[in-house]
Each structure stands twice: as C-alpha cells, then as structure tokens.
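Note that one protein chain of the assembly has been removed; the remaining protein chains are unaltered in position.
On to chain A.
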Amino acid sequence: MEDDAPVIYGLEFQARALTPQTAETDAIRFLVGTQSLRYDNMIHIIDFDDENNIINKNVLLHQVGEIWHISTSPADKGVLATCYNKTSDTKVMTCAAVWRMPKELESGSHESPDDSSSNTQTLELLCHLDNTAHGNMACVMWEPMGDGKKIISLADNNILLWDLQESSAKAVLSSSAALEGKGQLKFTSGRWSPHHNCTQIATANDTTVRGWDTRSMRQIYCIENAHGQLVRDLDFNPNKQYYLASCGDDCKVKFWDTRNVTEPVKTLEEHSHWVWNVRYNHSHDQLILTGSSDSRVILSNMVSISSEPFGHMVDDDELSDQEDQHQEEKIKEPLQDSVIATYEEHEDSVYAVEWSSADPWLFASLSYDGRLVINRVPRALKYHILL
C-alpha cells in the first residue's frame, strides 16, 4: 500500500528529544528538540498531514542550550517543558524550564510551510524549575489527564513535584523525595501513571525500577534488578493499571505486574542493542513500540497481556451471516504475541519513539542523526484490531 510508506524528515542537528503534542487530539503533531553544542538549538514542530502525506514544520529557537528531554502539557497546547544543558567552559548543568510557544504555532500554520524555517520564532519562557540544590534534571513529567498544573521532575537522585501557579508563570516546589543509598544514585527516567487518580509514578535508576506515591512521596514498590544492566525507559499500560513496561541495556523489554515484582510477566528480546524507549499505544495497549541503538524500531503485538480480550465479543444480532463467518474465523486463530514489524529506516541509534496523540495508528521515531520517521501501523493489523 502506497500510503503505508514511511515519511522521513531530516533535521540539521543531532536530536534526542521527541514528544507528541499531548493536548492536541485532532492534528498529528510532534515536537523535536535538537542537540548542538555550537549552534542555536531549535524545537521543530512537525505537522503531519495524513491525507496528503505531507510534513509541515515550524521552527522555534531554543537558545538556552541543547535539549535532552521535552514534554508537552496535557491541558494547554502551547505549553511545553524542556530539559536542557547549560554549558560553560568548565561545567555542564542540565536545567529544566516551562515554555510557551507563540499562539499562532499552537495549531500549526499550514499556510506558509516553505518559508517558515526562515522566520524562526522564539519561545516565551514561563518559568524555570530551580534545580540548583538538586542536581541535573533528567526529565520532566506532566500529570496525565491533569489540568497542566502539576509536574514532576527528576534531578539526579531527587523527585521534585512542582505546582505551576499564575498560569504557569511560577513554579513552586510542593514536595520532594530523595533516593538514598550507597554510591551515586541517579534517576535515568520516569513515568507518571495515568491510573489511581494519577497518584503514582515510576522511576528508573541503574538496574532498578521503583514506584512512588506522589501524595506521601514514599516508595511503594521496587523491582530490584529489573534488567541485567541499566534501565533506560518505562511506560505504563494505559488500560491495565498494574502493568508496566521497561527496557534497558540488556536488549530486553520486560513487562511487569507491579503487584508481583519478583518475575516479569513477559520478556521480549528482539533488539540487538540497548533499548532506549518503550511506549504503549494510547488506545490499543497490545501495540508496543520500542526504539534501540541498533537503529531499529520494532512494533510488537502483545495480545496475551493486553486489556484486549482474545477475539471479540460482538452481539450476534448485529452481524450478518457473512460477517458472522468472518468473525468465527478470527476467533479461531487469535493473534499471537509477535513482532509486527521492524522498521529499518534509521541509520543511527534511535533514542526516541512516540505514538501520536491524535491518531492511534501513527508513530514517530527519532534517531541521533536527526532523522525523524513517521510510520503507521500496518493496515491489515489495524483492521484486525478494529473489526
């Protein structure tokens, strides 16, 4: 199928940071943050026109430093947070800040895609997340489903919960927790659970995955040695509240039930190098996307541990005979857990993969050389899931 071909977009600089515009549910839009030590860094706003298969981009200058992590507010399309490196001659400090993009870019500007790169616009700084006392910021998480007022940032071994006040102009540290232990502990990544009224987050440091309660800021579970080596990323199953996916330097993706942390529920071993990213599809949680430094993106179908029941339960009355037959066939052979597709469009390590917030069948992946690839779930599978 012609329109299943991937769409590739090249950035001039190296890039690691990618996020969908979470608050946007109509247009397919991704934000990419660049990494350059010598030039002004930028945030590319990538609009994907699904019908015409065209990419429109807008560029925002991000002059404070190279971007290591980027996330967008779930409530306000125009608000985003970045973690960026502030470099001086002798010191590198990773800071975090909340920004607002110019109003006209919030919903994209399709009129002048050609010259949009020339007249780059600047971000409006809303507030800094003051981390002088806490160390380097690893990532910023927005409260999912929230009103965009609560964020959590991970700084070295601290978890910081911020309240954004005065329409995000001021960030007040409401509570924090520090991870104590021998050696230099450092969070590598974290995720905010959309379940339990958004009172739980999960963090990764070294080979351990920990769960925290944001009300008490206490640890609620701990998966020791979740991976043989460093844990790189986590994600919560959006539909099953105790399910968690993790990935790491042992090339594995593991699925956990947080109520029983001694054994993973399932383990995938498809990549041939470190897995940097794992993402559940927002609506169909059997679809798992992983990106790895073996330059591959793998889309897996984990039906057996998804919220989707095997086969469908559709009322017989609604089906004509023909459909009925079709239905039976499908029930006869439910999909097995399997790799759906391996995408090899990248030529450098893939550090970020994200599903679109608007189209559940579409995802983007970003490799270090600045190549952004937009792919779709294969049509056959899509219909299989839908029908």
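Assume a contact is a pair of C-beta atoms (placed from the backbone, for glycine too) under 8 Å apart; a residue touches a chain by one contact, two chains touch by 3 or more; residues count from 1.
One rule holds in what follows: contacts and distances are computed from a predicted model.
Colleague: Which choice in "Vacuolar protein sorting-associated protein 51 homolog", "ER membrane protein complex subunit 1", "Actin-depolymerizing factor isoform X2" or "Origin recognition complex subunit 3" gives the name that UniProt lists for the one chain left out?
Modeller: Missing chain, per its UniProt entry: "Vacuolar protein sorting-associated protein 51 homolog".
Colleague: Decide which residue listed in A:294, A:308 or A:345 touches the omitted chain of the complex.
Modeller: Touches the omitted chain: A:294.
Colleague: Just name the one of A:274, A:343 or A:361 that touches the chain not displayed here.
Modeller: Missing-chain contact among the listed residues: A:274.
Colleague: One chain is left out of this view; which of A:104, A:147, A:163 or A:347 touches it in the full complex?
Modeller: Residue touching the absent chain, from the options given: A:347.
Colleague: Considering the entire assembly, which residues of chain A contact the chain that has been omitted?
Modeller: On the side of chain A, residues 10, 12-14, 36-39, 85, 87, 89-92, 207, 225, 227-230, 250-251, 262-263, 271-274, 293-295, 344, 347, 349, 368-370 touch the unshown chain.
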